[in-house]
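All protein chains of the complex are present and in place, except for one that has been dropped.
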Amino acid sequence: MGRIITLLTDFGTADGYAGAVKGVIKRTAPQAELIDISHDVQPFRPETAAFALLNYYDQFPVGTIHLAVVDPGVGSPRLPLLIITENYFFIGPDNGLFGFVLKREDYRAYEILPGQLPGSAKSSTFHARDIFAPAAALLAKGTDTGNFCRPLDRGAQPCANGLNRRANRLEAAILCIDHFGNVITGLHRDDTIIKKDEKISRIGLKDFECNQICQYYAQKKTGQLLALWNSAGFLEIAAASGRAADLLDVDPQRDKVVLTVESKNK
Amino acid sequence: MGRIITLLTDFGTADGYAGAVKGVIKRTAPQAELIDISHDVQPFRPETAAFALLNYYDQFPVGTIHLAVVDPGVGSPRLPLLIITENYFFIGPDNGLFGFVLKREDYRAYEILPGQLPGSAKSSTFHARDIFAPAAALLAKGTDTGNFCRPLDRGAQPCANGLNRRANRLEAAILCIDHFGNVITGLHRDDTIIKKDEKISRIGLKDFECNQICQYYAQKKTGQLLALWNSAGFLEIAAASGRAADLLDVDPQRDKVVLTVESKNK
Partner (left out) sequence: MGRIITLLTDFGTADGYAGAVKGVIKRTAPQAELIDISHDVQPFRPETAAFALLNYYDQFPVGTIHLAVVDPGVGSPRLPLLIITENYFFIGPDNGLFGFVLKREDYRAYEILPGQLPGSAKSSTFHARDIFAPAAALLAKGTDTGNFCRPLDRGAQPCANGLNRRANRLEAAILCIDHFGNVITGLHRDDTIIKKDEKISRIGLKDFECNQICQYYAQKKTGQLLALWNSAGFLEIAAASGRAADLLDVDPQRDKVVLTVESKNK
């Protein structure tokens, strides 16, 4: 069995662009096993893809290569990256896409050298096909990274979590609205922005307010709003069998989830 | 070659939730072959997924494991199921999702025991990742079902076909509107609700009425409406190279297809 390469892009599928990426990989590394994660990530917003990566990257077998391309700056000087963590490889543009993963992992970062990759025609607009896919395929074949990469003397670009605390008031920007209309923030249950002797006493988003974090959606009746730590560990505002984002008419760019934090001993 | 596991969910792909399910399976059962059916099934409506299952389950090789998760009641007491038929395995929640398949098949039903599955963290909101995927992976590896399941002393939840007959008038609720705008009912050409010596003499849906069942779409001119038995054997109202549901402005929750049935000898 070959190495697994997962694919996350904002290419859609209908134009055959994602198909071209698959073809390049299979041509160079016929043994590689391709696994689609998504080609429908929100275009032009690497932070949304950064959240998606968190949901799956560490579920895969050790040695998996995660290819992820949401790349509004394609053709500009942003670097093509290879990231190596203890258990995984990540390949994609250096624009914050790997920011959430790398907050959790020790890593080494490398610049991919396009001139060292197979394939002659290099377009300026399709690096997924011409740079990232060939690099993933070489890696899958076991090619030494020294042959097509050089170490970077800095870390990868970070990805902001959108948290802002002043005294007992914690504002959390909206990371994304997921497929179910859940409103997901960048606040993780392990974030140290809330201290161990503190608790959340109030959660609000527009007209919704609550003082309790639920365990699962069906604790509330159909259509009722609730807050919970989702399966990736992030705080979200949801609705039982409904779409919280629609019920509250949420604008993900402007609206904030506002929390009140207080001491447990109080 | 490993066993095939097919995947049908309402998770979308963009958030990485479906990706997490795939990762869990490949980590536990590296030889399993994953085949995406869909992650875009209509959310919160198991009956639509029940119809989709009918279209593909028995096309696959004997021994295929069909994982299907549309699960508005996740976290509530509905049971996680393993169903074994003569040729296939089905894994998913007990909410009617397997109802149409099980009308056609002899089966045994088992409750999956989450405590017997690998993986420590069990969220209350993501049973596909934490319960159904590990169970499918164990099955794919050939683990004895006795190790993680117990027999159920009742059948799985049924799924209503939405048929209602009074004398010669047969009302069929709309099961779903498919990708092509075809309006699909729960009436199967083999249903005994129409007797062998009877025939359908009239079919109506809103402003459309006909007395004939076509063989294929191109029998009519572009945009014309027709009735036919579709490739799964269900009665549908369609339009040649067009979207019947849009042309008739169909409300799938309220509108009904109305048939007149009469004796062949009449």
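Descriptive notes on the structure:
All chains are identified by letter, namely A and B, in their written order; residue positions are counted from 1 within each chain.
Here is the rule we use: a contact is a pair of C-beta atoms (placed from the backbone, for glycine too) under 8 Å apart; a residue touches a chain by one contact, two chains touch by 3 or more.
Every value quoted in this text rests on a predicted model; they were computed, and no experiment measured them.
When the missing chain is restored to the complex, the residue among B:Leu102, B:Cys176 or B:Leu248 that touches it is B:Cys176. The missing chain, though absent from the display, is touched by one residue of A:Arg3, A:His66 or A:Arg129; that residue is A:Arg129. Against the chain not shown here, subunit B presents residues 1, 4, 6, 8, 35-42, 48, 51-61, 64, 176, 178-180, 215-219, 228, 230-231, 241. Interface residues of subunit A with the unshown chain, by the touch rule above, are 10-20, 22-24, 26-27, 30-31, 34, 36, 43-44, 72-76, 123-126, 129-130.
What we mean here is this: only the chains that are shown with their structure count from here on.
Averaging Cα coordinates per chain places subunit A and subunit B 31 Å apart.
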